[in-house]
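Below is one structure, written out as structure tokens; comments come after it.
One chain of protein is taken out of this complex; the other chains stay put.
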Amino acid sequence: MTDDFIVLEGLEKVFQVRRKAGLLRRERQEVRAVDGISFTVARGEMVGYIGPNGAGKSTTIKMLTGILTPSGGRLRVAGIDPSRERSRLARRIGVVFGQRTTLWWDLPLRDSYALVRRMYRIPEARFRTNLDRCVELLDLGRLLEVPVRQLSLGQRMRGDIAAALLHDPEVLYLDEPTIGLDVVSKATVRRFLSDLNSAEGTTVLLTTHDLTDIEQLCKRVMVIDHGRLMYDGALGGLHEVGESERMLVVDLERELPPIDGIEGTRTVRTEGPRQWLAFPASASAAPIVSRVAEEYPLVDLSVREPDIEDVIARMYTGR
Amino acid sequence: MAEVPLSRGTRAGLPPAVEVPGESALARALWGVRAYGFIAAMWVRSTMVYRASFAIMLLGSFAMTALDFVGIMIMFSHVDALGGFSLHEVALLYGTSATSLGLADLVLGSFDRVGTRVRDGTMDTMLVRPVPALAQVAADRFALRRLGRVAQSGLVLCWALSGVELVGSPLTPLLLAVTVLSGAAVFGAVFVVGGAFQFWAQDAAEVQNSFTYGGATMLEFPPTVFAKDLVRGVTFVIPLAFVNWLPVLRMLGRDDPLRLPGWVDFAGPAVAVACCALAGLAWRAGLRAYRSTGS
Partner (left out) sequence: MRLHGVYFAVAAGSFRRYATYRIATAAGIFTNTVFGFILAYTFLALWSERPGLGGYDQAQALTFVWMGQAMLAAAALIGGGFQDELQERIRTGDVVIDLYRPVDLQLWWLTADLGRAAFHLLGRGIVPVAVGAFFFELALPSSPLVWLAFLVSVTLGVVTGFGLRYLFALSAFWLLDGSGLNMLSTLLSMFFSGMLLPLTVFPGVFGEVVRMLPWAATMQVPVDVLLGEYRGAEVLDAFGFQAVWALALLAAGRALQSLATRKVVVQGG
């Protein structure tokens, strides 16, 4: 049975914006933040939802959670119209906003979770089990007594994800869950989400700027720009369409002529001892790094992920 | 997409976490009150961790409102009566009005933060939880230290009662209690309306001070002090006069300056209920506006 858990049909959100036009006059202007988006997500899928800033990602998530009322089209999550039955839906979904916390800023994590338990009326035994599991997998043990305001961004994000899962939601929405996180926190979060999806079958929809999130987590990706769905399919397909590149930045011991002869790369820039090597986003960085390390006096290196805006820009020019 | 394993509910032996509660309006209201209770309790527990700090703030809250009354006492150090009312009579007005406001502030004093929450986006986090947003906003940062204000005005009220002769009726104590409570409800409604207004004008939190603190200050003085139009305004436009002036004037055996029929003195509870209903509608309208514009 194909279980269409999330259904969008021609979903629209139009904002009226007032703009200054002259000294006192203000002009009304329509902004179509979401402009007729249709897709379905099956139960248990893990989908990436990407696009540049202001593309309409967050607006879509807000409509899916019932925060915003759509201006047109049809929307169902688990058979429920989110904007009409926001509270009823709230028990079945989990939401994580990357840039702001759903936790109580002044309370220790443990108190925040106790409040979540009562708000969602989670039975004590189930709460214990879920909390213990999250504490273990997200490494929250030492943080439970710390007020949220004192947590680092990565710790807070882990705390937020746990809070969103204590009531066993059927679907988890994540709005930029890895934004601003360090490498270790990013890895922990990704591993956790991947486990959650495969072990619990929780449906996950995540928006991100970081293509690595999508690469490591999602089989399916949707690209949105200017409120319209530009692409819906496998990640590989996106790379074919966009043909994006990642960048290996190497710092050598000294200034050298541009690195040459490493398969699948081209040196696009040099600046003193630092050189930039572009390679296809779909290729693995590891063999390239080891080749460079073998043949050149390497001091330091970093891999820059392709900019999502870059990919989308290429999508347009490719069409 | 069809080959996704459906492994939900496979954790044996545990009941499902999600129960669907009754969705009737009454069930929702009761759930809101309960949620208010446990959120507020959590805030109380967390402030009690720093007991010394709490004690200082309680004392500060007491002193802050006590100053108003010290001001009145200084006035009476120069005169025997203000607008024809003695110090004890003014103290009765002050005690009832300030206690009402204090109770409303204790229970619903966080509505000035709606604008901030809209601006920084944390209102959204309240809307994704299965608890009415009204209850969450109301209980947010519940501060028990505001009891200091209630205690101060309560003391003044007791002192006033010791010094005035109330028009005798066995119902007078009841009328006094009803007056204070319906006053608290009217002030509470004003807090909620002020909060709802911030959905449209996020920086306008200060406006509600005019009606709450301004209104309370006005009610602390006898109506004879003010111009008749002003008295008419607070009686009918913003029905603050029902809070306090009309019933207290009756208890003191005085005529009300607007010469309203006698039964109006007892209309407080009905007016309070009407105000709360209006406030509820205003809140819903505000929330609806927010949910259609996003900010």
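Chains here go by letter, A and B, matching the order in which they are written, and residues are numbered from 1 within each.
Everything that follows uses one rule, which is that contacts are C-beta pairs under 8 Å (C-beta built on N, C-alpha and C of every residue); 3 or more make two chains touch, one makes a residue touch a chain.
All of these numbers come straight from a predicted model, not from anything done at the bench.
Just so you know, the chain we are not showing touches B across the whole complex.
Contact with the chain not shown here comes from a single listed residue; of B:Cys158, B:Ala177, B:Ala201 or B:Leu278, that residue is B:Ala201. In the complete complex, the hidden chain is touched by one of B:Phe38, B:Trp159, B:Phe226 or B:Phe266, namely B:Phe226.
Summary of contacts with the chain left out: across B:Gly214, B:Pro257 or B:Gly280, the touching residue is B:Gly214. Seen across the whole complex, the unshown chain contacts chain B at 50, 53, 56-57, 60-61, 63-64, 67-68, 70-71, 74-75, 77-79, 81-83, 201-207, 209-210, 214, 217-218, 221, 224-227, 230.
Definition applied: only the chains that are shown with their structure count from here on.
Within the complex formed with chain B, the residues of chain A that make contact are 1-3, 15-16, 42-45, 59, 62, 65-69, 71, 83, 86-88, 90-93, 95, 97, 99-102, 104, 106-108, 111, 114-115, 118-123, 125-126, 129-130, 167-168, 170, 199-202. Of all the residues in chain B, the ones that touch chain A in their complex are 1-2, 4-8, 11, 14-21, 23, 28, 35, 38-39, 42, 45-46, 120-122, 124-125, 127-132, 141, 288, 291-294.
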